[in-house]
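Only a single protein chain was left out; the remaining protein chains are all shown in position.
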Amino acid sequence: MMPQTERSAADGPQETFVLNLGPQHPATHGVLRVKLTMDGEYITRAEPVPGYIHRMHEKMGENRTWAQFLPNTSRIDYLSAMTYTHAYVAAVERAARIEVPLRAEYIRVITSELNRLSSHLVWFGAFLLDLGGFTPLLYAFDDREKILDLLEGLTGSRLTYCYYRIGGVCNDVDEAFVQGTRDFVAQMRPRFGMYRDLVTDNVILRKRLEGIGPISAELCRRYGATGPVIRGAGVPYDVRKVEPYSVYGQFDFEIPVFPEGDCMARYRVRMEEMAQSLRIIEQAIDRLPAGPVMAPSVPRVLKPPPGDCCFAVEAARGRFAVRIVSDGKEIPYRVKLRTPSFSNLSLFEEASRGMLLPDALALMGSLDLVIPDIDR
Amino acid sequence: MMLSLPQLAEAFGQLLRNGATRPEGQAPEHPGSPGAANLAAPATACRLTDYALKGYHLDVTVSPGEVVSAASLLDGEGFALDAITGLDWMADGQMEVVYDYFHPRNALRVVVRTRLPRAEPVVPTISTVFPGANWHEREAHDFFGIRFLGHPDLTPLLLPEDADYHPLRKDFALS
Partner (left out) sequence: MNTALHLAEPYRLLLFLVGTLAFVGFNAAYLVWLERKGAGRFQRRAGPTEVGYAGLLQPVADAIKLLSKQLIVPPGTDATLFRLAPMLVMAPALMCFVAMPFSDALAARPLNLGLVMVFAFGSIHVLAIMLGGWASRNKFAIISAARVVSQNVAYEIPMLLVVITLLMITGTTDLNEIVRQQGGGFWHWNILRLTANPLMPVTFVVFYICMLAETNRAPFDMAEAESELVAGAFTEYGGMGFGLFFMGEYANIVIGCSLATVLFFGGWQSPIGVWPGLFWFLLKLYLLIFSVIWVRWTFPRTQFYGLLNLSWKILIPLSLFVLVLSSVLLKFL
């Protein structure tokens, strides 16, 4: 990936040059181009140019039936696919007034939280990779492999699940999944201690992250940034607590909030969230009720009543909301996807002004972007 | 001091009753275009909705000239912009812009809507109030061709730089 360096002739005594970061990255951010205007080592302007993986999911939403759109939802943010499907399915259920059985809700929570864990593990590995620590990536992927094996046994997919259906979930969990999840929770807990000792407490890492990339709560609000970005700025905003959905209200878990607003705070939020996800999974597995996993009378050809409807979930990256507009047909009139990475990245330009380039890259890594999530 | 939902609804009602005081950036009136009457028409509804059915608490319909004041009102109350959605009501000859707002500290969800004439969809930008709207408006422009007056840089965001088509319009043919 070659930089393009041109002097901008229009600049006066201060010589700046334009550097193109991307669209291909050595790290696993995806195809994002950032046009950096640099003054030596400092960034004067960082303009993200998304759109390199724009697939127009929203148009696809207008060309297939409500149920046919389900696989698309997994591909918006492939790391957090379950939660995205959850938002869409729940929006349609809300519009069509379909009641989801309790067992299905519990299964949804368990699988969503497992998905959140695996997404945070990828973030952890990739972020450390950005900072030059090559090894934690493989340790994180080791743990993630166990989650993927569990979910593959249940859904058949490792990454882009299409497990939820409108009205419930596709198939019931079996004993192997329940026992496997319990085993996973037991062996995953001590791993956080290892990550803390090896990585979080490392002096070099702390020097790279503490005080770097400050994002204030007000900046988050003005750009609509959510997720660990806003929780790392001291605001306890988590859709699972603020607009409780599914059966999250029945579980005992905390929202980790750190007030500093720097990269370290966002890092800590995600590490803590992994531990909290384990708590939720443990409680849900223990209390899994019996019953059907699909609502009894979902029409084969679903035609929700005309009007619009919103549903928001807390995905791994932040608030993901779906706004569906129906005109009474079996094909949606409009499916609007409000993705967290879109809003989170939009504050990068303002937040990175005047920063050193490696610090700006640490900031970008701490935003946890998945580019297909931005472009859709 | 955060307003509760009824107080917020009242504040909106106040805003709308005062009518559009022609803020800067209001679209010039084209006497020939079919929706010209809409631009000058005063606001209509502001109603509380059932969250369990809709997913939001307050639904406000404003005229295009009032979106900035509505945004300012919500900004003052500490809301954040969730999304800006475009909708193409081809049968009505109108386009709708839906502004979703959420509050980071409490659970209130507010939706502000406005309708624009389909032939000439212009609405003032709210990016002066919410910087995050910059990208949302560029996206709406990409997909629908809605022009946001006063927007600093209304170039394509997700589509290629030279795109001159608007894919989410209902008359955009999928080849």
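So that you can tell them apart, the chains are marked A and B in the order they are listed, and the count of residues begins at 1 in each.
Convention: a residue touches a chain if its C-beta (ideal position, glycine included) is under 8 Å from a C-beta of that chain, and two chains touch if they have at least 3 such contacts.
Since the model is a prediction, treat every value here as computed from it, not as a measurement.
Contacts of the undisplayed chain with visible chains (whole complex): A.
Per the touch definition above, the residue from A:F69, A:Y88 or A:Y139 contacting the chain not shown is A:Y139.
Touch with the chain that is not drawn comes from one residue among A:R208, A:R231, A:K336 or A:R376, which is A:R208. For the chain missing from the display, the contacting residue among A:V31, A:L102 or A:L357 is A:L357, taking the whole complex into account. Only one residue in the set A:L21, A:V49 or A:A351 touches the chain that does not appear here, and it is A:L21. Contact with the omitted chain, checked across A:A46, A:L79 or A:L128, is made by A:L128. Residues of subunit A that touch the chain left out of view are 1-3, 5, 17, 19, 21, 26, 41, 128, 130-135, 137-139, 142, 198, 202, 204-205, 207-208, 357-359, 361.
Operating definition for what follows: only the chains that are shown with their structure count from here on.
One finds 27 Å separating the Cα centroids of subunit A and subunit B. Within the complex formed with subunit A, the subunit B residues making contact are 52-56, 78-83, 85, 87, 98, 100, 102, 104-107, 109, 111, 130-132, 134-135, 143, 156-160, 167-168, 172, 174. The part of subunit A that touches subunit B in the complex is made up of residues 50-51, 54, 56, 58-59, 62-63, 91, 94, 97, 217, 220-226, 230, 235, 237, 242-243, 307-312, 319, 321, 323, 325, 333-334, 336, 338, 342-343, 346-347, 350, 375-376.
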